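Yeah, one chain of the complex is gone here, protein chain that is, but the others are all in their spots.
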Amino acid sequence: MGIAHVGHAELRVTDLEASRDFFTRVLGLYVSAEDDDHVFLRAWQDWDHHTLVLTRAETSGLEHVAWRVDGPDALGEFERQLKGLGIETAWAEGGAGVSLGHGDALRFLSPAGIPTELYWEVDRYVEQDPALQSKLPSHPQRYTGNGVHPRRFDHVNFLVDDPQASQEFFSDQLGIRHNYYITGDLGQGEQRLASWMAKTNLSHELAFMRNRNQSGSLLHHVAYFVDTADQMIRAATILADAGVKIEWGPGQHGTSGAIFLYCIEPSGNRVEVWSGGFLLFAPDWQPIRWDPETSPLGLELWGSDMPDTYLTYGTALGGGVPQPA
Amino acid sequence: MGIAHVGHAELRVTDLEASRDFFTRVLGLYVSAEDDDHVFLRAWQDWDHHTLVLTRAETSGLEHVAWRVDGPDALGEFERQLKGLGIETAWAEGGAGVSLGHGDALRFLSPAGIPTELYWEVDRYVEQDPALQSKLPSHPQRYTGNGVHPRRFDHVNFLVDDPQASQEFFSDQLGIRHNYYITGDLGQGEQRLASWMAKTNLSHELAFMRNRNQSGSLLHHVAYFVDTADQMIRAATILADAGVKIEWGPGQHGTSGAIFLYCIEPSGNRVEVWSGGFLLFAPDWQPIRWDPETSPLGLELWGSDMPDTYLTYGTALGGGVPQPA
Amino acid sequence: MGIAHVGHAELRVTDLEASRDFFTRVLGLYVSAEDDDHVFLRAWQDWDHHTLVLTRAETSGLEHVAWRVDGPDALGEFERQLKGLGIETAWAEGGAGVSLGHGDALRFLSPAGIPTELYWEVDRYVEQDPALQSKLPSHPQRYTGNGVHPRRFDHVNFLVDDPQASQEFFSDQLGIRHNYYITGDLGQGEQRLASWMAKTNLSHELAFMRNRNQSGSLLHHVAYFVDTADQMIRAATILADAGVKIEWGPGQHGTSGAIFLYCIEPSGNRVEVWSGGFLLFAPDWQPIRWDPETSPLGLELWGSDMPDTYLTYGTALGGGVPQPA
Partner (left out) sequence: MGIAHVGHAELRVTDLEASRDFFTRVLGLYVSAEDDDHVFLRAWQDWDHHTLVLTRAETSGLEHVAWRVDGPDALGEFERQLKGLGIETAWAEGGAGVSLGHGDALRFLSPAGIPTELYWEVDRYVEQDPALQSKLPSHPQRYTGNGVHPRRFDHVNFLVDDPQASQEFFSDQLGIRHNYYITGDLGQGEQRLASWMAKTNLSHELAFMRNRNQSGSLLHHVAYFVDTADQMIRAATILADAGVKIEWGPGQHGTSGAIFLYCIEPSGNRVEVWSGGFLLFAPDWQPIRWDPETSPLGLELWGSDMPDTYLTYGTALGGGVPQPA
């Protein structure tokens, strides 16, 4: 029983039309399905029905992040385990509403309030538009190159008051491997400032960074992957010329070696474009420690300054035990 | 008095709608203007009104290639010079028809039948579509990244029976610098097989390669420039997934160091996507000779084989002294 | 109990000095250790002691390929399992000879004669040369960029007479996931021509392609990973200018979306430089089938022809049950 990989995220957006335009025309995602209040999106080589949902809402933020489990029995086992910890769970019925495209899902809030969903059944995406069908069985749809055009969904990152506690919860309870972390001394000895984690060989699928304002848990960003550094440069130019604010980057995280840029989508959620960096294969991987001396290189290898907003700005998390759709 | 740079080409296309779709949706050029029989196109950073015209025709090929001269008096001087050589010239009235976007143009056929136009006045492109206007004064329009999305028009290349004669005509009469050439021994001693030439610092704006069939002069290709090798790789994938036949490449011409791919647009004209390679600055540049031993590396550095069609297939040239539009 | 990932390969080389020069100066690997008959090599971000051993030999080929297991008990369990299948096993003592840098290793030949090693303990590489030490804890050594300079070892590929049988052995006995395959009709109905497999999220760590000569099992190639398509282009130019024969590429395998080139190192073994393509995360991944119609795009998406040598040339495998070093 275990987690397989991070699967999708549901973003709350205050301006659904503007956010849809950003994610499709500028970022280059594709619409799988939509109704008046939801837009289901995927990158060109995302195999599943969707990897992002935009949901019309009063406030922007993350409604939930969903992980696929590694087999049909895992949901029930996780339900029992979470209940054993005193964590409230709920089932979202699959196949409709925001659960379109996947099966019944188990939902819960982590102790820090991360709205998390687990699911097993999922619909593989099948392209219906003849103009976008590809002859290649490795292409769930045609590669057009339009917009930033990432290859796939990559990861999700949160600001929390205590990153160590969140890392330990997700490592201990969901088996997400701890890959690297940053420590700092804020006056009370060295403490954890950030942790990056993954179940797969990716450098991370989930990260927790310390909310400098200590104002609770927030969505930091969702990330999509482009193939190359050159596509990151191209992305930056597309975004800049479309009038999208780039908060930071292109830069390189020394921690993972990945190239990044962060921008703010029209409803205020932060989105990362991400490329490159290491994969981790060692089954006994020891998390890399970045101490106060090396962590500036870890955050940005080339020397650019982290913007002040980076450790303070985030958007709200779904604010209660998620209810079935 | 002299030539400034190659400016645009007019392609004859048998299927205007399919060719328009290829050049806009797949290659990522933009329409400046169009009527029932012509589509005027430019790359995103082409500064002038257009760099390519598609003209509906019974046979595909090149109707004319146009060079901008370096001042207002040059047209008259070239007219006198060409007449002195016994070459028939004609004037195309500017500002309308296929001469939309530039001034009166002097037209003639080179001795090998290359339909050539010279012009001085030209309209700078001004974006009218608010969705494509850029805040950057260096961007005549917004950079969207859609399709292959080349930066600019680059060069034009012909198959001719005698490349040395054509090179000498354009060097001697129009002052186009001879930059590099290939020789071979076809049984009668070493002879010229191809020559590449430019007025600007580009490696070439004009090339002549020996028609292996010795069947006269043909358009070999028109070329657009993308910024990077990575964009070439991306272009190849876009073209392949759109069902466009890539004849050769991506490869690297050892001669110039440029990365290339050749494809055939829906009406049958060959189009090159081109990137990188050297610029030449020396005012006393001596053309580089590629002899039979080194020329295979000159044609393709990495070792791929030139397809048989490369030195035999071309499309027709405008078949007479061009008449005013 | 299971396999973790492919770890290293031992190449037999007939010209150790020339091969060492190729792998270090041209390909840009680094020497971890060496003696008169062995050179231990790793890419700049390979974390373990080495990922390649060159061993002086009378004939070139692959002496063994080694997989790391996922825990200390796995070796004994695999030993029992293999003995139960009637497969002869042997132990190579760790820490010395060709087993320098890792612990005791279990060796066996697969039914098709693939010389395979399993190991658990491994030494993490620690840079001793001050000029190559990095301040970055994510860099086991400094990133210099010299030569092709791959980031890490990627995979190994074999020609065998029956790819389906080898795929099934490694899937069934070692738990290596089957990711995609090619079928063809050679006159007796559709049959398996090639299969690609991985334990990790890589598109493949191991592949079997049908030996067109049906002359038994051979090493097809070992592969190192570069970060980007641009680095592949750069690699091709470095190799070509160093006089190294590029057999095929740069091209794109439509199967995985990876960019490739194949070259022959001085002792005759084929080496691939590899970049990009998909990662696979689905725990219930169904192998993609490439049938006779689509398989040409699967082999090379952009349209270049597979060279005749690709399915016939390989180098010999270690020819018996490997003995302890």
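Observations
When the chains are written out, they are named A, B and C in that same order, and each has its own residue count from 1.
Simple rule for what comes next: contacts are C-beta pairs under 8 Å (C-beta built on N, C-alpha and C of every residue); 3 or more make two chains touch, one makes a residue touch a chain.
Predicted model only: the values in this text are computed from it and were never measured.
The chain not shown here makes contact, within the complete complex, with A, B, C.
Checked against the full complex, the one of A:V156, A:I233, A:L280 or A:L299 touching the unshown chain is A:I233. Annotation: of B:E34, B:D70, B:E127 or B:D305, B:D70 touches the absent chain (contact as defined above). Within the full complex, the residue among B:E10, B:E63 or B:D227 touching the omitted chain is B:D227.
The omitted chain makes contact with subunit B at the following residues, 4-5, 45, 47, 68, 70-71, 135-138, 151-152, 180, 200-202, 227-230, 254-257, 276, 278-279, 281-283, 288-290, 294, 297-298, 301.
The chain not displayed touches subunit C at residues 28, 134-136, 139, 142-149, 228-231, 234-235, 237-238, 241-243. Against the chain not displayed here, subunit A makes contact via residues 228-230, 232-234, 236-237, 239-241, 245-247, 249-250, 252, 254, 259, 261, 297, 301-305.
Going forward, only the chains that are shown with their structure count from here on.
On a Cα centroid basis, the chain most remote from subunit C in this structure is B. A straight line joining the Cα centres of subunit A and subunit B is 46 Å long.
Centre-to-centre separation between subunit A and subunit C, using Cα means, comes to 32 Å.
In subunit B, 228-230, 234, 237, 241 are the positions where the chain touches two or more neighbouring chains simultaneously.
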